[in-house]
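Removed: one protein chain of the complex. Kept in place: all other protein chains.
Letters A, B and C mark the chains in the order given here, with residues in each chain numbered from 1 onward.
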Amino acid sequence: MTSTASAVSAAAADTAPAESPRTPRKRKRGRFLFRRLGFYLVAAWSAITLNFIIPRLMPGDPSAAIIDQLERVSGQSLPPDTLVSIQGLFGNPDDNLFEQYVAYLAQLARFDLGVSIVNFPVPVADLVAAGLPWTLLLVGTTTIAAFVLGTALGVAAGWRAGTRFDAIVTPLTTFLSSVPYFWVALLALWAFGFVLGWFPLAGGYDPNIPISFDPAFIASVLQYGALPAATIVFSAFGGWMLGMRNMTVTTVGEDYVLLAQAKGLSPARVRWRYAARNAMLPQFTGFAMALGGVVGGALLTEIVFSYPGIGYLLFSALQKRDYPVMQGVFLLVTFTVLVANLIADSVYVWLDPRVREES
Amino acid sequence: MKYNIFGNGKVAFGVILLSFFVLLAVFGPWFTGSVLGLDARANDITAIAAPPSAEHPLGTTQFGQDVLAQVIEGARGSMFVGFLGATIGTAIAVLIGVPAGYFGGTTGNFLNFLTNLFLVMPVLPLIFVLAGYLQGTGLVMIAFIIGVFGWAGGARTLRAQAMSVSNRDFVQAMRMLGESDRRLIFTEVMPHLYGWIASMFLGGLIGAVMAEAGLAFLGVSDSSAISWGTMIQAAQQQSAVLRGLWWWFVPPGLCIALVGTAAALINFGVDELANPKLRSASRRVAKRTAAVQRAALVPEGV
Amino acid sequence: MNEPVLEAVDVAKHFAVANSVGDSSVVRAVEGASIRLEPGRITAVVGESGSGKTTLARLLARFYEPTSGQIRLDGVTVAGDGIRRSTVPKSYRKAVQLIFQDPFGSLNPLHRVRHNLERAVRLHHGRLGRTEVDRRMASLLERVSLTPASDYLDKFPHELSGGQRQRVVIARALAVEPRVLLGDEPISMLDVSIRLEMLNLLDKLRREDGLALLYITHDIASARYLCDDIVVMYAGQMVEAGPKDAVISDPQHPYTKLLVESSPDPHRTTATDRDDIFGAADELGEPPSLIDPPPGCRFHPRCPFAMEKCRTTPPPRAQLADGRWADCWLHDEGRADELTHATMTERITRKLTEEPR
Partner (left out) sequence: MTFTQTMRGDGTAVTTASDIVLDVDGLSVEYASAGAPVRACTDVTFQLRRGEILGVVGESGSGKSTLITALTRLQRPPAVTTSGRIVFHPQSGRPGIDLVQLKPRALRSLRWTSLSIVLQSAMDALNPVMRVGEQFVDVLRVHDRSMSRTAAWAEARRLLGLVGISADRARSYPHELSGGMRQRATIALALACRPELVVMDEPTTAVDVVMQRQILAQVLRLRREFDFAVVFVTHDLSLLLELADRIAVMYAGRIVELASAQDLYRTPMHPYTRGLRDSFPPLHAPLERLEGIPGTPPDLRALPSGCPFAPRCPAVMERCHEHLPLLTPRGDRSVACHLHDEELVR
């Protein structure tokens, strides 16, 4: 019961164990991460299972429809292994659900995500693998950039809460964080690509330069990526900033910040080492909530810029009802987000010696 | 204790803005049809992709449809999905979050686990996949999917709040009197959560509007429906950007952003209501303090 | 001795707590506690935070069930050994009520005074007419000196002062017409100048209504002012009990003595020099962890009298004159008179600073 919980926490606080400082803490952190890892594994399993269930819940027989479609696209009957693979993913009329599920898991373990309808007979795994680096590059860098920028601005606004800076920047950011990503992307493309002509209008790199690691190609990647990246950062930093602003305001009122001022420390030290350092912690626990939105928005942004990542892949798949690709993308995005969350948790554990777990 | 949220400039502005869009969604289409004599679906072949003019205040699309009429018609579509999606999402959040926080224990842990699961799942791609299977379904279905997958963040907040309220002495005291759990939840705990639920609903509203726009942008929508999302998608498909038809895609996006801003501003006020520290950090307090300061003529050291 | 209304017999309460990383351990919040509450009598339980006094009060209020031992109402075992855990019946709620420490927290800020009283009246007195409910509410407020009642019924908690709120809380508890009132530090959050009024009110209820009262406090002087008997708790266990003046003026347990010596007393007649009063109390130790309490007597790590058997075997209960008792080996050894020789603060500091811990 809830009453017990409060009494216990009070009792536990009184009897704060006088443990020796060093080693147990490291072990504690390890165990915390281990538990989180367990949770993410369950989450991954849930995503896999969801992926299994969705097509089987749909009216009609997606499996037969896809096979039919594949045969029409290729103009021949499917090779047996492809047939098995599609039936494994979308349903085999001869097996019961449990057999199907076991076969499905075994198939995923081999990274067999079926073949694409549109790009028959390219395996989905290959398509996704080709798009992933681009998305990771774009979403990864922009997520970090937006996080850093938003957090820094949030500290600035929260620290100077009530000043003109705060009074202007905060509502403005509220507006920015309410703007749909892809619309900002459209505007940016129109203004900087079409009207001003500063940036290319589509793609992730200059198609005239072969894909390699030579400077010319990298330069083209930067040139093509700049505008999509900028729009994602532009749309995403506001959320981080508003959260950080409010946390900073709350933290500034804490006694330890007051004491830091009383100690005569420099304002910068008080602000960063005492206020921001503590205000930042909830940013990491809220990471999961924010990341989902950022990733979704970034996928849409890719579409506007015809960026060769998995967002664009998803778009083409949706347009042409390429279900194997859609589901492959969903699995991959989910896994990536889970890994990102695990990283955020690790950072959190590293930042907060109390490893306060919310459960 | 007494704090008038409408006395807060941000909230007042947000409420006005949101009310405007609600009214637009409800009465707008009648207004455009009967008063302005515009039809969102009519094709004016004399004005194809025309810039704003007296006849078409916001210009026309590639198909000669009036953008203003479409924006107003789209308000109805988008706001409908927004309200329905937010209602469903908030309802689930309340049903999961409040018991999770109030009861704790095994029940609470399970509900919390469920919440966390939905929280780490990237909801948007999931919705895309689901909606992909359900292509061509109506706005109701889309709102439904958005609601069913978008409740986790709200449930998490509600759980934390319900837990903290349930542990407060007044709930325990009423339990001591012999009040039932049902009464404790509804008369003692829930009234403290209304602010959060309202804020969650607004968050869900803008989330649903954005998600619908995103789905429409991906081509997942009812082909006959008009929403701000379908407008942007149509513009994108007809390469409006590359042809400089800004009047086509700017208004619907701006509308989404304004609805979002309105919701966020109202939420800001709710936050300030819940957290007195945020309240004292407002511009008004700073101004008042400065005024007293000036009157006192004692320079402030810190 | 009168028959007790409410009684705890050898109760223990263990909490399973999950620490920050989810490893669980057991907090032994209360062990081996027995207490009798008689009509018209006030018993104080005195102890520091973490001594288990609040847990004891909540066990008696049946906030949670005892891990072992029994709770008896009118001699009938209602909770504990042999009783299956169930919901607390209304009859128990009607007999026993608890006053919380924080008058700001124990009234729902969103409800008027009226709501609180009305719910209490209606829950326990069946169907009553509007006028009857109003009459009862008015008389309740009158009993806690909130008059005229009409001035208070429609107020929200934030419109009342701390003292007024605590009066409302008491009125709410009285509404069920309980026979036992458990006060969990009922005055510690109130302003000093209004605490006495609250104590006097509790005293009046005891005298006029014959309530059995349990007064939980860390303030031994207020316990002396209000109560008849004092029970001293340390680290989850009761260490000494008896009539208040005897316990305070002539403590028979080293911890009681330390507690009395440490309590401020402005009306002190002996030492007046500040340094004398505070002495060389440089190191008095701290209560042990309740997760892993020390074996033997729980006070032994701090106790200047600690002997070998104190470290290994829990002390037996020494029954003393006037119904007093103390759990200390000194009595068994015939060394109890040593307690009067020097101040505890001096002795403990000497012991703890000389011996490396």
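Rule of thumb we're sticking to: a contact is a pair of C-beta atoms (placed from the backbone, for glycine too) under 8 Å apart; a residue touches a chain by one contact, two chains touch by 3 or more.
As the structure is a computational prediction, the values presented were derived from the model and not from experiment.
Although it is not drawn here, the omitted chain touches the following shown chains in the complete assembly: A, B, C. Only one of the listed residues, C:E3, C:D74, C:D265 or C:E308, touches the absent chain: C:D265. When the whole complex is considered, the residue among C:P39, C:P109 or C:G162 that touches the unshown chain is C:G162. Between the chain not shown and the residues C:E65, C:E197 or C:D228, the one that touches is C:E197. Taking the complete complex into account, A:Q261 is the one of A:Q261, A:Q319 or A:S346 that touches the chain left out. Residues of chain C in contact with the chain left out of this view: 48-49, 161-164, 191-197, 200, 218, 220-222, 224-225, 248-249, 258-269, 272, 274-275, 277-284, 286, 345. In the full complex, chain A contacts the hidden chain through residues 14, 16, 18-22, 162, 253-256, 258-266, 269, 273-274, 277-278, 281, 351-354. In the full complex, chain B makes contact with the omitted chain through residues 280, 285-286, 288-289, 291-293, 295-296, 298-302.
In this section, only the chains that are shown with their structure count from here on.
Contact with two or more other chains is made by residues 63 of chain C.
With touch defined as above, residues shared between interfaces to two or more other chains in chain A number as follows: 1, 3, 359. The part of chain B that touches chain A in the complex is made up of residues 10, 102-105, 109, 112, 116-117, 119-126, 128-130, 132-135, 152-153, 156, 163, 166-167, 172, 175, 206, 210, 213-214, 217-220, 232, 235-236, 241-242, 244, 246, 249-250, 252-253, 256-261, 263-265, 268, 271, 275, 277-278, 281-283, 285-287, 302. Those residues of chain A that touch chain B in the complex are listed here as 1-3, 5-6, 39-40, 42-43, 46-47, 50, 54-55, 58, 62, 158, 161-164, 166-167, 171, 174-175, 177-180, 182-184, 186-187, 189-190, 193-195, 201, 242, 246, 249-250, 252-253, 261, 288-289, 291-293, 295-297, 299-300, 303-304, 314-315, 317-319, 321, 323, 326-327, 329-330, 333-334, 337-338, 341, 359.
Residue ranges of chain B in contact with chain C, taken from their complex: 1, 168-174, 176-179, 187-188, 191-192.
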